[in-house]
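Apart from one protein chain that is not included, each protein chain of the complex appears where it belongs.
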Amino acid sequence: MEPAITTGYVFPNDLHIMWSLMIVIYPYVTGLVAGAFIVSSLYHVFQQRELRPVARLSMVGSLAFLLVATMPLLAHLGHPERALNIVVTPHFTSAMAAFGMIYTLYLILVIFEIWLVYRKPIIQLARRSRGFKRWFFATLALGVYDTSERAMQVDRRTITVLAGLGIPAACILHGYVGFMFGSVKANPLWSTPLMPIIFLFSAVTSGIAMVIVLYQTLMKFSGKSISGACVQSLAQWLWLFATITATLEILEIVTLAYERSEEWVVVGELITHKIPFSFIGVQMIFGSLIPFLLLGIVVLMRRFLTDPLRNTITFLAAFILLIQVFSMRWNVVIGGQIFSKSMVGFRELYVPRLFEREGIVTALAIMILPFIFLALFNHFLPLYESDQEEAPGAPTET
Amino acid sequence: MPRDEKVEPVTAPEAEDRRRFLKQFLMKASGVAVLVVAGEKVFFSAHAADSEAVPPGTGEDYDPTRHRYVYLIDVTKCIGCGACVRACERENNVPKHHFRTWIERYMVSRTGDVAIDSPNGGHDSFPPEVTGDDITKAFFVPKICNHCTNTPCVQLCPVGASFRSPDGLILVDEKRCIGCSYCVQACPYGSRFIHPETHTASKCTLCYHRITKGLLPACVEACPRAVRKFGDMKRLKDEVSEIIATHQVQILKPELYTEPNCYYIGIGKEVR
Partner (left out) sequence: MEHTKHLWRALGILVVVAVSGVVIRHFAIPDSFGEAGSYRYDALAEIASKPVVHGNDISCRECHADMAETKAAGKHAPVRCEVCHAPVTTHARDG
């Protein structure tokens, strides 16, 4: 590696950015996992009935992103073949060591819940099809074709319990990601107890936004009508969480600035001179202010909006918020590494390359995979409930 | 502080551990000593006779629990020649543009402006600096891993590849390290890097392969001004322990409470 262009005094080992685009993607993906799950729990646990059209979508969406959550890490590790060391000999004083366990537990929980939700359609498919497909779905049903009212009732109760357990699990899964950064005391931008909370709230924001985008797209593609009540409710939740997220993000910086501690010398310089575009421009003004206004219109001027108008505004706001959360991850992960730990110098600015192990193409591939999974899933087991299924005995009814 | 969270069957009594370590050590380490150029054994044993610098290690019957290493850097004596950086590079095969030890130059002007540089880590010594400022004081600060007692790098290592050895050093197990570079993020002193060839974390070991054979770390050996001193707290009449006990010594970034085992004499507020 060549020496990099730096300003000020940078520790000689601090020349390059160690955590690259992959580590930006990683909290982004786990955030979507946690956020989407929370949406499904709003329906299953908090009885937000108007969210019913997205209950399945958000849960399967959570799984889709969960399945790729380890990929950016593997692409980043110097020795991906040793990745399992993290579960074989976990070092429990490390936040990262918990990842193996939290991930596995959460995966089991989500798969189990989805399986219960889709048990009836799976059994129907197994009954209907022939050959390999029949064998496959019979195995998925674990050979039990019990769709009696009593069995469905048991399933529904279990789902509610699992969805309830899923809320703390989702919070831990993502709170831990925030903690991973918040606990690095060598880094003044990361080292704040606010970090896990900021990560959590922005995770929920991104999750809701992703569900809005997915739902409207899915409905457009399958030629169904979009439920206005559902979008309205999602928009309200999104407004709440986006506002809290932006407040927390600003609070962190304001506190640092106001304390005028040693850290602010370097963090202030970072924000105003190194990443003003992605921080002030994208994360704060474009990403937070504009969606706040847009969603404000949806929430406060509800009576004056037609369904298509509401859907479009919400879609737009959700899309911008997805960018906002990504830029927040970028500003934390990359921004936190631009200054050297000497606190008087800055490294070269990081621009990911198109083709490299941790480059843009890899990132795109990882981000596209969940959508392919969702499309495949939808092919066999619909992500939305068809009208017939709303008849008594539908699996997700509580 | 040994961490022992793992409840696994391997619970050999300590004496047995030690014997096993010694056995392996004899097999591997002294094997190497014999292997290298003929007569090298002589140099190592001859060293013990050197009255100026009695090495704290005890040669072949090495027992890690009987040592507790410390390091002392007297900034007032450093001339920035870079001999230590070059010696370290050769001794440990340190890759280009990465440093297990490096030297920083501080130049303070009358107005209080501090200019700091470390061209190539001080490997090739320092070019004359021509700043417009009126420099009123300037000094060199050699840096190594601080081998902190309360170190964030070991705390954060997810797989137990970074660890604190019984003799008080922070070492990296290259065969377990997964290369996540979390420890690189965690080190407040910038002492760690990811080795570009092994893709594992790498750092100063205080020349563990030397000190366990009774030799001094390469940087200490190379220093012509005795800036760098190496000591052992568990040794009687240890020069470094004596200085630390009786003199004003400083540590880097005390506010982070990492409890470094690398002490400094003569560093001021400018030092990072």
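All chains are identified by letter, namely A and B, in their written order; residue positions are counted from 1 within each chain.
Rule of thumb we're sticking to: contacts are C-beta pairs under 8 Å (C-beta built on N, C-alpha and C of every residue); 3 or more make two chains touch, one makes a residue touch a chain.
Note that the structure is a prediction, hence the values are computed from the model and not measured.
Can you say which of A:67, A:102, A:151 or A:280 touches the chain missing from this structure?
Of the listed residues, the one touching the omitted chain is A:151.
For a quick check of understanding: of A:52, A:76 or A:91, which residue touches the chain that isn't displayed?
A:91
Could you tell me which of B:95, B:166 or B:268 touches the chain that is not displayed?
Of the candidates B:95, B:166 or B:268, B:166 is in touch with the missing chain.
Looking beyond the chains shown, say which of A:74, A:142 or A:349 touches the absent one.
A:142
Could you please point out the chain A residues that touch the chain left off the display?
Those residues of chain A that touch the unshown chain are 84, 87-89, 91-92, 108, 112, 115, 119, 141-144, 146, 148, 150-151, 154, 158.
May I ask you to list the residues on chain B that touch the chain which is not drawn?
Counting over the whole complex, chain B touches the hidden chain at residues 2-6, 8, 10, 12, 17, 20-21, 24-25, 28-29, 31-33, 36-37, 39-40, 42-43, 46-47, 49-50, 62, 64, 83, 86-87, 90-92, 160-166, 171, 173-176, 205, 208-210, 212-213, 215-216, 218, 221-222, 224-226.
Everything that follows uses one rule, which is that only the chains that are shown with their structure count from here on.
Which whole number of Å gives the spacing of the CA centres of chain A and chain B?
One centre to the other, that is 42 Å.
Give every residue of chain A touching chain B within the complex, in rising order.
Of all residues in chain A, those touching chain B are 1-3, 8-9, 11-15, 18-19, 73, 76-80, 82-83, 85-86, 88-97, 99, 180, 183-187, 337, 340-345.
Sort out for me which residues of chain B touch chain A in the complex.
3, 5-6, 97-99, 102, 104, 114-118, 120-121, 152, 154-161, 176-182, 184-194, 196, 198-200, 256, 272
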